[in-house]
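Complex shown without one protein chain; remaining protein chains in place.
The letters A, B and C name the chains in turn, as written, and every chain counts its residues from 1.
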């Protein structure tokens, strides 16, 4: 599946939920299933300082695909990161750089998020692309 | 006429006027008729600093009566002083000290005065009594 | 309780009539800012529709009316605080502005010297911490912090020890009357007394106290006292600094400009009398008048009635939350205004987000008390804070929402 296909799948999944509680629970669940980030990886330079919660993000490149590991002290934030990772993991730097995150608007998740939190999300998306850009640079 | 009688006379006079313009003109006229204060008497220690206008006040005692001289750069203020002097001039310190200035409320003049100006008036009345007190002290 | 008709009180707060996220609105963020009763909003509007004019300097009718209204507001506030004189009431833009005024003029006065000590408590809001840090930086004085007990109250043994240690050097003691984070009421009477005996000036931050307690300046005997209008049912942008007359007369002015001067010339400017000496520029005229109206509103309800009602609500909320597994309630059991808590394994931000989705406004985070959060080893808490209009239904909805949120996050 391409990134776009995976995004469409998510939108279909979310549309099944009746209310915001179920959506939140789904997202929190995604966070729970995220591969654990080793404590040693949670270093200062991998920290994205949000408004109230902390996010650690690390990326590595394998066989031309970019892989992410992340964690947060907030479960909701972690769930949102998991969503992003779900779309991007293993994709080429080029695909990641051109990925359109605007679909997040359509999930109806963002409207349930405080703007400060939404900003944190935008920041995170930007950081993920930044890492991909680093690898793209390295392979050029 | 006693102070009280003169006050009652004034109230009668003022009641003849139709509107505030005539009352103001009457008061301004009183100021014009006030005995001039020699320029040399307008010293710092005789100055009562008001909000926007200046008042000089001097008093002297003759044959047991207190007499006032005053001036102001504001004609309306000067007229109000003239009113006070009209009541008090030549009275004994004791009569001045016990004079009731509350009648001013009844003249309908005060309601036409800005509170800052009304305050200046109260200050002036106080000063006039203060001078009388000085003389009362001197003769005791 | 029986005499306090909370539903009548609710009915005069227009904002409570509206829904949030499609649910009736539960506002439990009163410690951050209060909601405004109709009476206060009407006074503000009336001011602009009938009286508005610049004050003190005008001869014309409106200028006089507006001046009168502004100065009557000052009188009412002086009476409410039982200040010795109306000149002791200085209008500021808020509690933070007031604390900065005092710390700045103490700095400019030259009274604070290198090696002097300024003491605050670990419970202080950033607004009663940072200005003193800045003053220390500028003057070479040292900041000392009175620690708190595990219960979130002042550690009085440590305070005594601090007084001893800083003997002869303590110049300022700055304390909050009620902790905005934990609701702790500080034992001000003996502390002010000790500080005075040590020769220090006392500055009290009443931001959280004025909405809940009747405060009496002459009885309290603090040298300076500040609070914000917006936390006591008045608009934003207005606050009060009370200061003892002799001290205020002695200290230099802070802001320069219109109003605070007697006479300006390039050879030398002389300053106005109190309270104007500390009020430069056009004041927040409407704000002052509305603040007086807000205090009248509160007096109309009766501060004693309000606070016993609020205390009852807060006790019920505490007891409802206690039943949740892993809950920690901060602060002593006789808290006033605010109830802070955390739930083991759950981020306060997550729980706050979910609770908000259920139509309940609580605050999450450090509540501008990072050093206090650090003391308790947390990055923040959830805080429900109460006002005159909160009722049992609010308490129940809070408890349900927290339970449901915890369920979702566990």
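Simple rule for what comes next: a contact is a pair of C-beta atoms (placed from the backbone, for glycine too) under 8 Å apart; a residue touches a chain by one contact, two chains touch by 3 or more.
Remember, it's a predicted structure, so these values are computed and weren't measured experimentally.
Checked against the full complex, the candidates C:134, C:247 or C:324 give a single residue touching the omitted chain, namely C:134.
Shown as candidates are C:255, C:315 or C:404; the residue that touches the absent chain is C:255.
Touching the omitted chain from subunit B are residues 20-21, 24-25, 28, 52-53, 73-77, 112-114, 117.
Contact between subunit C and the absent chain runs through residues 14-15, 18, 20-21, 27, 29, 32-33, 35-36, 41, 44-45, 48-50, 52-54, 57-63, 93-97, 99-100, 103-104, 108, 125-131, 133-134, 138, 143, 145, 228, 230, 235-238, 253-258, 260-261, 263-266, 269, 280-287, 349, 352-353, 356, 360-365, 368, 370-371, 374.
Simple rule for what comes next: only the chains that are shown with their structure count from here on.
Computed from the mean C-alpha positions, the centre of subunit A lies at a distance of 41 Å from the centre of subunit C. Averaged C-alpha coordinates put the centre of subunit A at 84 Å from the centre of subunit B.
The centroid of the Cα atoms in subunit B and the matching centroid in subunit C are 49 Å apart.
Under the contact definition stated at the top, not a single residue of subunit C touches 2 or more other chains.
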